[in-house]
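Taken from a larger complex, these chains appear in their original positions, while the remainder are omitted.
First chain written, first letter: the chains are A and B, and each begins at residue 1.
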Amino acid sequence: MTSDLKNILETLIFISIEPLPFEKIRTLLTDFTSEDITEALEALVQDYAQKNRGIQIVQVAGGYMFSTKIEYDPWIRLLLRVERKNRLSIAAMETLSTVAYHQPLTLAEISAFRGVDSSHSLKTLLQKRLVKIIGRKKSPGKPLIYRTSNRFLSYFGLESLKDLPSQEEISKILEEKQDAE
Amino acid sequence: MEAFQGPLDLLLFLIRKKKIDIHDIPISAITKDYLNYLDQKEKINLEREAEFLLIAALLIYIKSQMLLPREIVQEDDMEDPRKVLVDRLLGYQKIKAAGSLLREKENKELQKWQRTFLPPSDPSNREEELELTEISLFDLAEAFFILMKKKERENMRTIKGKEVTHEEKMEEMLDYLEKHSFLDFIEYFNQQKTISEAFLSFFCLLELIKARIVVAIQESLFHTIKVWLRKESPS
């Protein structure tokens, strides 16, 4: 029975193109308890985490999904005949980091944090669906308010915003930089 | 100026270069460095220039504040005129550092690949498959007629190709499938030279599907329809 539950979970995660949230699994599998599902999920993730597997189940953006393991990237690019995937520009990354740590906020606020006009980078991020409009601010001019999207989370392999680099990690980076110079 | 994301970036660079404590910036010296740097650069993007000058003005303002004789007040109440700038620099520094950590994650994640298409269900279970991933003849016809409308609008060239018979077309399609292993519906129909030939190949395709020689699958909603030769097709 447990093996069957594990198989069902494997199938559901496999068939889902977007990260499959635990809550959704629970509403689908009404015959199983939350504990059973949690346990089977853990066992399944564990199965794929083994060395002798090329694919894995990752937890991103609040859900489970299949992805390949990093070390096989060269082979995939060989198969698909593609170069390395494009990275965000420095400006876009800075803008995204600003949104991530200070959200929700407006374009003017982003530009103030960065000291430069950020409309161009923000457009790029909207197009890439890494940032979304969530409404308007109740202030003069009623500027649009922005937030990071679920896609942002899966783009960086984060389960939730709580997994953003912490204050300690950031401080560590800054100290290292100081030491290096 | 290209190398710096903006005036705050430049300031941080100058502060680090001189190994200055960010909480105790010698404003006079750093203002001089900053203005020198702006002078060195001849080509400044006009849009960016305003932003760089804005911070220059802030620096000069802070400098002037610091030169003013301080009133005798309690140390605690005294606001350091540099505080505004230091807060901004610290905030920006944090964003930049977080960005570099996110960059590491990005590098890692970009090497992972996810499927962007729906995998088919067990192909041996054809009845089930029909319901799930095989598209209906109606879907196929609909897609086709939308296509035809588009073709008509494009004032398709009416160069008369040679008359193609039903058998020839059928054979041509099977050859194509065997060579390419699959056939992209939209692409294939776009390649047809005349409307009548396109119609003919469409009806051939319907026959091939009905005879269960090929299978048509739409990988995900709004994607192109792909036609595959069934492996165990009746010969």
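Brief remarks on what is shown
The criterion applied here is as follows: a contact is a pair of C-beta atoms (placed from the backbone, for glycine too) under 8 Å apart; a residue touches a chain by one contact, two chains touch by 3 or more.
Quick caveat: nothing in here was measured; it's all calculated off a predicted structure.
The complete set of protein chains in this file's complex follows the formula A x2, B x1, whereas only one of each kind is placed.
Following the convention adopted for this analysis, only the chains that are shown with their structure count from here on.
Those residues of chain B that touch chain A in the shared complex are 5-9, 16-17, 19, 47-48, 51, 55, 88, 91-103, 105-119, 220. In the complex of the two chains, the chain A residues touching chain B come out as 14-15, 17, 58, 65-70, 73, 76, 84-85, 87-88, 90-91, 93-94, 96-98, 100-101, 113-117, 155-158, 164-165, 169-170, 173-174, 177-178, 181.
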